[in-house]
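Report on the structure given below.
Left out: one protein chain. Kept in place: all the others.
To keep things simple, chains are lettered A and B as they appear, and every chain counts its residues starting from 1.
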Amino acid sequence: MRNSVRAFAVMALSVPALIGIAGVAEAQDKFKLGMAVGGNTCCEWMKAQGDVARALAEKEGWDYVELSNNNDPATALKNVQIFAQEGVDAIIQFNGQAASNPAISAVAKQANIPIVTYDIADPGMYFVGIDNLGAGIAGGEGLGAIVKEKWNCEPDLVISAEGAGAGIVNEWRTGGMRTGLGNVCPDIAKEKYVSFESQGDAAVGLPAARDLLAAHPDAKKIAVVGLNDGGVLALINAAEQLGRADEVIGWGQDGAFITGDNVNPHLVGSVFYFLEGYAVYAIKDVIKPIAEGNTPALKADAGDPASKVQPCPVTAEQAKSVPDMPERVKQLLAAPAGTTEYELFCPNKG
Amino acid sequence: MSDEALSPVLEAHSISRHFGAVVALADASLTLRPREVVGLVGDNGAGKSTLLKILSGIVTPSGGDIVIDGKPVVLKRAQDAMDAGIETVYQDLALVDTMSAYQNVYLGREELSKHPLARLFNLVDDRRMRERAREVLDMLKVKIPSINVSVKGMSGGQRQCLAIARALLWGRRIVILDEPTAALGVRETGQVLEVIRDLRQHDVSVIIVSHNMQQLMSVADRITVMRLGRSIATRTVKDTEVNEIVGLITGAIPGDSPEARAAEVAA
Partner (left out) sequence: MSLTQATETAPPAVPLTVRFGGWGTGIMLLAVWLLLIAATGLYRPDFLSQQTVLAIAFTMSIVGVLAIGQGLVAISGGFIDLSQPAGMITASLVAVRLSEAGMPLAVVIVGAVLTGMVWGAFNAAIIVFAKLNPVIVTLATNFIGLAALFLVFQLAEVPLNSDIYHFGRASLFGLPAIFWPMLGLVLVVGFLVPRTKYGRRATAVGGNRAAAKARGISLRATRFAIFMAAGGFVGFAAVLFAATAGPFNPGSGNAMQLNIIAGVILAGISLAGGRGNFWMLLLSVGFLSTIPTSLVFFGLSSDTQSIFQGLILVIAVAIDGFRARKGTP
């Protein structure tokens, strides 16, 4: 029985690979782009990253092969091996489980395939992504402005919704937000900063958020930062359930829950990265030059990236003018080649 | 001891059972009268267990008739046999270890509460079940630590007695016992045999399969011998002895002619 489950899993995983192989085999002379999407069920943007890359590759007349990393480091490595076997000309990946990045780099290097990685840097890969620390600071300063105005920079508590699974990205974003808040309100005492593990998921982080609030029963004015909107929302929902939401203000990251009809009134701002549209940057600055024979120099450092994605901090009010993700993708694909979502949608261009 | 004047409670006529080309049972007949204990003996493979399974509704016969209280019956499932008043007590499968004695006794036939609201929810009447179970156990002089505790810690004899008591409580008139004392010690065996004897007084007839001839002679009224898928002879215990039965089982003594057997069944 266990074997048949395993066989089923292998079959399920092989199907996209086989389809990919068939696609690659069809046209030998075209430029071939391989894309490994993150494949974490948490986040709809991971799927959208693949959709946008596919559409842009088709516009360029390239062949496009997509695999999913299933949020699993071993799968991510296997996917790059499949790309190498099938002779793609360049790879884009989002690997949320970055432990396998060194091995992936080695495989790509041996096969002489340039590889772009989103958001989590590796010395052997072109870095395309947000300056997470910068995005964190920008968000923290946005929140700081509100904390200063409403509470004269005297909150009872500053809560960080952490997601340890995101590793350094979590530290950059939540740490950056605390730094940004400190830039505006330097006199918040150190012991007022507390954190909980939200796992970056509003529903999963909820019990821990309630426990943290219970452990600080006297805190009324609560400022919340987090590695993403979901984590911040976990705390806001917990505060609503414990009857303490009146004076909670949260500022998130990634903009996942700041658009649409269902924006929680206590989520006062977020930072858009427009994650779904990263392929525009990758193709403009790395892939297209490679396809045209002008392979750019390897820029692997997040501080000096191959292509830098501009963060877009917004208040909830400003976010109302930003369309939701499916609509953004639609408009992005209709815009002239190379146009970024920041240019199209950011209401607050620095 | 049994009442020979009364008509039989169970008659099995010329029962056969084939499994494909294999004949498990060629021609078996058996008669059980009210308040009678009949022993069923035979070598391994003689067809005893197939006959028992047919009478319990677990195996359907290929041919022959089963008549209970003068009426022909068809036993397709275990439930049919139970409905016809036949209770089969198996060695190991009888009791649920995690349940108490009285719960086991009433399993599958729980007494429902009389209260209309409680009845709506199918609530059981534990008090009544406890009382009745206790009465029946006392009646059969079955000794167990308490009817309220799990049967897990009970001895083989106690468990066997409980299973037999259950048949009585459920108003069964025919109880089939398959090797009831096989795994029991001397004292426990005595206890079980005592309970079997007592069943007579409660209008219950018993078919008992055993390899222990001495034991059968002490508890049974008649013994039916099976050999090679046929019932070859039936003897009244007080008119026979162990040697004759053993001879019939092994074939050293030939079985009765078909006519003689027909006469025996008719009687």
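Methods note: a contact is a pair of C-beta atoms (placed from the backbone, for glycine too) under 8 Å apart; a residue touches a chain by one contact, two chains touch by 3 or more.
None of these values were measured; they are calculated from a predicted model.
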Among B:67, B:124 or B:182, single out the residue that touches the unshown chain.
B:124
Decide which residue listed in A:47, A:148, A:221 or A:284 touches the omitted chain of the complex.
A:47
Missing-chain contact among B:95, B:177, B:208 or B:225 belongs to B:95
Among A:241, A:295 or A:321, which residue is in contact with the omitted chain in the full complex?
A:241
The one residue from A:29, A:187 or A:261 touching the chain left out of view is A:261
For chain A, the residues touching the chain missing from this view
1-2, 5, 8-9, 12, 41-44, 47, 164, 196-197, 199, 201-204, 206-208, 210-215, 217-218, 230, 233-234, 236-238, 240-244, 256-257, 261-264
Tell me which stretches of chain B touch the chain missing from the display.
78-79, 82, 88, 90, 93-100, 103-104, 107-110, 112, 121-124, 126, 130, 134, 137-138, 142-150, 152-153
